[in-house]
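Take a look at subunit A:
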Amino acid sequence: MKRLALTTALVGLAMPLSAETIGVSIPAATHGWAGALNFHAERTVERLEEQYEDLDFVLTTTPDPGTQVSDLEDMVATRNIDALVVLPFESEPLTGPIQRIAESGTWVTVVDRGLSQEGIEDLYVAGDNESFGRIAGEYFVENLEEGAKVVVLRGIPTTIDNERVEAFQGALEGSGIEILAMEHGNWSRDDAFTVMQDYLSRYPEIDAVWASDDDMAVGAIAAIEQADRTDEMWVVGGAGMKEMVQRVSEGDTMVPVDVTYPPSMISTAIELTALAVMNEGLPVSGDFIIASELITQENAESFYFEDSPY
Partner candidate 1 sequence: MSTATTNRTGGMKIDLTVLGPILALVALIVIGILLNPNFLSYGNITNVLARSAFIGIIAVGMTFVITAGGLDLSVGSMAAFIAGLAILVMNTVLPSMGGGYGVIAVGVLVALAAGLVAGAVNGLLVTKAGIEAFIVTLGTMGIYRSLVTWLADGGTLSLDFAMRELYRPVYYGGIFGISWPIIVFAIVAILGEIVMRHTAFGRHCAAIGSNETVARYSTVAVKRVKTMTYVLLGLLVGVAVVMYVPRLGSASASTGLLWELEAIAAVIIGGTMLKGGFGRVWGTVVGVLILSLIGNILNLTDMVSPYLNGAIQGIIIILAVVLQRKGGAE
Partner candidate 2 sequence: MTPALALDSVSKSFGPIEVLHGVDFDLRPGEVHALIGENGAGKSTMMKILAGYLSATDGAVRVDGEPVRFASSDDAEARGIVMIHQEFNLAEHLTVEENIFLGREMTGRFFLDHKKMQAKTAELMQSLECRVAPTRRVSSISVPDKQMVEIAKALSRNLRVLIMDEPTAVLTGSEAKVLFKQVRRLREEGAAILFTSHKLDEIMEIADRVTVLRDGEVVAHGPVADFTEDSMAAAMVGREVSDLFPPKRKGGGEVVLEASNVTSGRAVEGASVTLRKGEILGIGGLVGAGRTELVEALVGLRNRSGEVRLKGETLPAGDVAEARKRGFVYLTEDRKGAGLLLEKTLRENLTLGVLHRFAKPLIDRKAEDAALTKAIEDYDIRAPQRDMKVGNLSGGNQQKLLLAKVMLADPDVVVIDEPTRGIDIGTKQQIYELIHRLAGDGLSIIVISSEMPELIGLADRVYVMHGGKITGELEGDEVTEQNVIRLATGLSVAREDAA
């Protein structure tokens, strides 16, 4: 399903005639993954603006759904955007506003978090939370014996977290691996550190940890190191954070693998949208799902981006 070739093809396209404005609305950088999302969005916008004189971008970052709705209204009212790339903060409250924008004839690209009604957006670019959880789960099944004990650090209680965890549990079903506990580490290093400390107090025997996010994995590892139980268990995070990818590539026994959930999907979405507005009729609408992949020591190099903040 990966079609990276398509985005690189954009670079060679001819100059368009009229000026077009694309609005980009994404959540603020409140945690590492969102920070990387911001990084990639800004870089892509900068590059495209440099490349195409007639392409304008409006980039906004929002701390909550309410602000995002206001931002979208402002974009339509004051900047008269031709296309919108939006990562909805939450599905429900933003479905209505985005639907109205789509109905007014504006091109709409929805990123990652789907709207609660189908068929509104022209293009849907997303990671795959189901495969994110499943791939991690499959790794656990392959590398742990029956009766092994694992603990799970969940993210902020949301649909995304539920989808990931359900897929993880689904993959473990029938394997005989026991999930001791699943508490919320809220995708935060500090919270994950605290929860992991308490797991370590509570369970004398843990074979593996699924942290469901690399930030949480960092916190969990610090707690395991503190308890001096590094030989006993390993940790699988997710999302492809630089620090974690490096540990995988170095063959760290604590971090054998990682699972991708690339924040650079925003670049894919912005570039595809630019392609669509500047070349009417080009067939870019539809769903563009970026499945999660397993990062191993062998392939780690291709997932490591030196200048990314994440």
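How were these picked? Simply put, all candidates are chains of the complex that A comes from, given by their letters.
Operating definition for what follows: a contact is a pair of C-beta atoms (placed from the backbone, for glycine too) under 8 Å apart; a residue touches a chain by one contact, two chains touch by 3 or more; residues count from 1.
Everything numeric in this text was worked out from a predicted model, so none of it was measured.
When the candidates 1 or 2 are screened for touch with subunit A in this complex, the one that qualifies is 1.
Interface of subunit A with candidate 1 (complex): residues 28-32, 34-36, 38-39, 157, 181, 183-184, 188-190, 193-195, 197-202, 215, 218-219, 222, 226-227, 243, 309-310.
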